[in-house]
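Structure provided below as structure tokens; questions to follow.
With one protein chain withheld, the remaining protein chains of the complex are depicted in position.
Chain lettering (A, B and C) follows the sequence in which the chains are written, and residue indices restart at 1 in each chain.
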Amino acid sequence: MEPVHFQKLYDDFRLGRIDRRTFLKASGLGLAAAVIAACTPGSSAKPTEAAGGGEPTAADWSPPSGVDLGKTLYITTWPNYHNPRTIEIFTELTGVAVELNPLGSNEEMLAKLLIGGTGWDVLVPTNYTFETYGSKGLLEPLNMSMLPHLDTSRYDQKLLANAEYPAGSKTLFGFNKDWGTTGFTYNKKHVTKPMATWKDFFDLAQTDYSGKVVIHDYQLTSIGNALVYHGYSFNSVDEAELAKAEELLLAVKPHLFAITSDYQPPMRAEDAWVAMTWTNDGAQLHADIPDIEYVIGSDGGEIWSDFYAVVAGTAHREAAYAFLDFMAVPKVQAFDATFHKAPLVDSAGIALQSEEVRSNKITYPDASSLTKLEFGTAELLTNQARADLWARFKSA
Amino acid sequence: MTDRTTPPPRAAIDRAGRWVDRAFRIQATALYLFLYVPIALVVLFSFNAGNRTGELRGLSLRWYQVAVEDPFAMGALQNSFVVGAWTAVIATTLGTLAALALQRTPRRIRAVFEAITYVAIIIPGIVIGIATLIFFVNAFAWINPQLAGIWAAIGAGAPPTIGTGLHTIIAAHVLFTMAIVIVLVRARLAGMDRSLTEASFDLFASPLRTFVQVTLPQLRPAIITGALLAFTFSFDDYVIASFVAGPGKPTLPMYVFSSIRRGITPEINAIAAMVLTVTVTLLVIVSLIYRRSSRIAAAQRAAATADAAAGTS
Amino acid sequence: MVRSGARRWRSRIATALLLLPAATWYALLLLVPLVILVVFSFGGRAPEGGYLPDFTFANYLELPTRATAFVNALWMALGGTVLCLLVGFPLAYYLATRAGSQRTLLLVLVVVPFWTSFLIRTYAWLTILGNNGIPSLLEDLGFGHIVLLNTPFAVLLGIVYNYLPLMVFPLYVSLERLDKRLLEASKDLGAGRWATFRQVTLPLSSAGVLSGVILVFIPIMGEYIIPALLGGGKVFFIGNALVDLFLQSRNWPFGSAAAIVLILVILTAVTIYLRVGSRGSGSREVSLL
Partner (left out) sequence: MPSPPDSTSRDVSADVELIDVTKRFGSVTAVDHVALQIERGSFYSLLGPSGCGKTTTLRMIAGFEQPTSGEILIAGVPVAGVPPYRRNVNTVFQHYALFPHMDVARNVGYGLRQVGVTRDEEQRRVGEALDLVRLSGYDRRRTWELSGGQQQRVALARALVNRPTVLLLDEPLGALDLKLRKEMQLELKGLQQELGITFVYVTHDQDEALTMSDVIVVMRDGRVQQQGSPEALYERPVNRFVAGFIGQSNTIAGRLSGLDLDGGMASVETPTGLVLNGRITDHGARPSIGDEAIVAIRPERLEIAPGTPSPTAGWTSVAGRIHQETYLGDQTEYRLATDLGQLVARRAHHGHAETTTVRSGESISVRWPDDANLVLVA
């Protein structure tokens, strides 16, 4: 540890800006630090060296001075989506303990927000939710003055759906975390038939790989990809088209291994051979088990981007903005991505990623493979026909 | 010759008896294995040096340290204790009071009350969770503006807001655990010798003193059982808590459930093993005390019988 | 007379005061929520989800589409209960009659699992039933490829695993209370082991069977964690449907209707069972606990 860095930590500790534990941990004085560093669950062994510049430090970002950030922060997000070390660094720098609360779908997120009293501070919603969240006042419009490190001008707009509300306005309700696609993974060890499309996926699920396929417990992607199977739009809400999708899903259901969005454990255990998969999970699985391949359906599917947003009425606003600002730092993004392996939008962040990451075809696929993909539309979040279809399918 | 003197059927019966005995023992052993293999696995993986539950990579105590230093895990554990303890206290107090009052309630009211108690026990946790959540949300949506109005009227600054939290979990848990306590205490009251209270009245004890000195000691086993059940149910409940939990106050089961989604680490196993250790230790202590007192009682009983024999002969 | 009248009033007020906290609790947290559920069940779904005031029977008419989930839960509850009984009775019998000096220890061992987290215990089965657990063992033994996880079998196993203690306990209590002299009398009158068991032990333990069955059946009907963890979203109970309706598709009115019907189904089943059961056993000491 550099003496300057240590001096700053020590000052923070003396002035009460961080507690003793954080100080000990951050300064490497405590046994805890050694233990926790050792237990960092990383699918790739030593991620730090691979990333440009390695772990972010106080030199890259420091909390706003003179602001009481509080002690805790609740982030509602998706599974396998944050580098635990990134979170720890944030805690070390701020003294704010972060609790990650992974959910299974945007619909679940919305349901709980509508009921109220969630106590959440930060959300990681997907592009298609902002229309609803904005109109219902569930999120705060971002206060840009509290996000000094955010520079959206570097963002690749092609890969970015809007996080503004009302659409076309300048009011941002979130800024991009990363983006990705919804494809599927298969384990080469067991899957020998060629699989390139959603048609292959659903057909082989009912025949050769019956009992070995997982689809998401998520209306958006599972119904959407079933629509793609029939050549319809991923976003269709057409009654007849939905009926065809339902028919397909019901036919596939008895052949499925599971309907779950937590498909990493069964894929790793080889309980499942094929799973509907998001980019980040696909890249993580492939990194650990090279036999597992990730495929973007050549007949279509979803492209998505996820955002950091602040929940309206948060009890930890200062900490929430501090966290968002922290995550807006390119070096932090690049470091975080070494774990979650989703592609970034911020050109500065991408620039800091290692060549190995940038050339990873799962994380950064060829532009040509994205042409048929669609961003989910705002309507899908609240569409009753789709919600009902999904509920019917699951209890069938 | 000796063969003839022993009737063969008896030997056959004994052999059959031994077989039956052995069959019972085998079945029992199998069941205990069934019950304890998963728990043994949980404990085993708590010593895992690796990062994942399920793949053993050597033994270590590191996850215990991780667990103890994890503010969220420890917070959740603490929340569960708080919820369980309050639930046990409130449910046993209210349940016992209600059970006592029901002894003296007109039949019609008692029938209604018993029916509601029955429903409270029967109703699935998931329905309690959903229904009480909807109720809380609506109630708070009504109360908070009222509070704001009052505070504005008296100019007292920022009004307090009431929301979900540990108290709402406790409230929902008390609902059905209280019903259980009522049933337990009523059963005990029904089996209680009425003449004991009469004897107490007869010996100049007022109703209150009779309650404290006679009725309450008689009810103690039922009340303790009820409190233990209430604590256990409450401590381990996920379904109801997941619905009515408040901001940032997850109970241990909620924390475990979200860990399962996050990809479970041996930290969870370490917490489970610690909880198990604590309960088993308490259990051993209690049983040792119990064994000691029952040994004393047995000795006293023996002495008494000897005396009685000496006295009557 | 005036004096005793005043006292009667005072005692009535005292009784009412004792009953009041519990009654308030019931009213606020059971009756009002139930009323809300009933009201909601006749309402409509708001565009983004939730409740929209309305009066329609549509939700109830739509319920047959969830018949599978109901039937699943019902069958699994029945199957789970019967399995618990079949497996639990011999154990309870063993504990009550044969275990001897170890009885207390063995009995406590039945309960101890209750004090480790329900979720963690159930999660442990994921490892055991998963591909690297029993199936690979069986494959090595030459049984071929067998899938256990995410099957009704796995869910049933999880159910029996979690609810067995609730069955064993009341059975044990009723068997333990059984007057041993009756068994001796039966043997004295020439009944064999099996005949004694069938004609004396079994009928006299029916109160325990009755409460054990209820203790196990009711919670399984409302179960949702076990099918969620061990059923992979494929073995679907009405409880899972309820969670989805409230927390995914946000169709509160429909969910309310399903919840109301679930309560009614359980209430009816339990009431009929208690009637028939207690008539059969000739015993009145049937209680929920």
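Please note the rule applied: a residue touches a chain if its C-beta (ideal position, glycine included) is under 8 Å from a C-beta of that chain, and two chains touch if they have at least 3 such contacts.
Worth saying up front: this structure is predicted, and the values here are computed from it rather than measured.
*Asks:* Which residue from B:Y36, B:Y118, B:W151 or B:F201 sits in contact with the chain not drawn here?
*Replies:* Considering the complete complex, B:F201 is the one touching the chain left out.
*Asks:* For the chain that's not shown, point to the residue among B:V83, B:I121, B:L189 or B:V214 touching it.
*Replies:* B:V214
*Asks:* Hey, which chain B residues sit against the chain that's not shown?
*Replies:* Those residues of chain B that touch the unshown chain are 193, 195-196, 198-207, 209-210, 213-214, 217-218, 297, 300-301, 304-305, 308, 312.
Just so we're on the same page, only the chains that are shown with their structure count from here on.
*Asks:* Pick one for the touching-chains graph, please: line, ring, star, complete, other.
*Replies:* Drawn as a graph, the chains make a fully connected set, so complete.
*Asks:* Return the chain whose centre of C-alpha atoms lies at maximal distance from the corresponding centre of chain B.
*Replies:* Farthest chain from chain B, going by C-alpha centroids: A.
*Asks:* With contacts counted as C-beta pairs, which pair of chains has the highest total?
*Replies:* B-C
*Asks:* Can you give the whole-Å distance between the Cα centres of chain A and chain B?
*Replies:* Centres of chain A and chain B (C-alpha means) sit 39 Å apart.
*Asks:* Taking each residue of chain A in turn, which ones touch at least two of the other chains?
*Replies:* 265, 269 - these are the residues of chain A that touch more than one other chain.
*Asks:* Please set out, as single numbers or ranges, the residues of chain C touching at least two other chains.
*Replies:* 130, 132, 246 - these are the residues of chain C that touch more than one other chain.
*Asks:* Can you list the residues on chain C that touch chain A in the complex?
*Replies:* Going by the criterion above, the answer is residues 45, 47-50, 65-66, 68-69, 126, 130-132, 147, 149-150, 232-234, 236, 238, 240-241, 244-251.
*Asks:* Under the definition above, what is the set of chain B residues touching chain A in their complex?
*Replies:* 51-52, 54, 62-63, 65-66, 69, 71-72, 133, 136-137, 140-141, 163-164, 246-250, 258, 260-263, 265
*Asks:* Residues of chain B touching chain C in their complex?
*Replies:* Its residues touching chain C are 16-17, 20-21, 24-25, 27-28, 31-32, 34-39, 41-42, 53-54, 94-95, 97-98, 100-102, 104-105, 113, 116-128, 130-132, 134-135, 138, 171-172, 174-175, 178, 180, 182-184, 187, 232, 236, 238-239, 252-253, 256-257, 260, 264, 268-269, 272, 275-276, 279-280, 283, 287.
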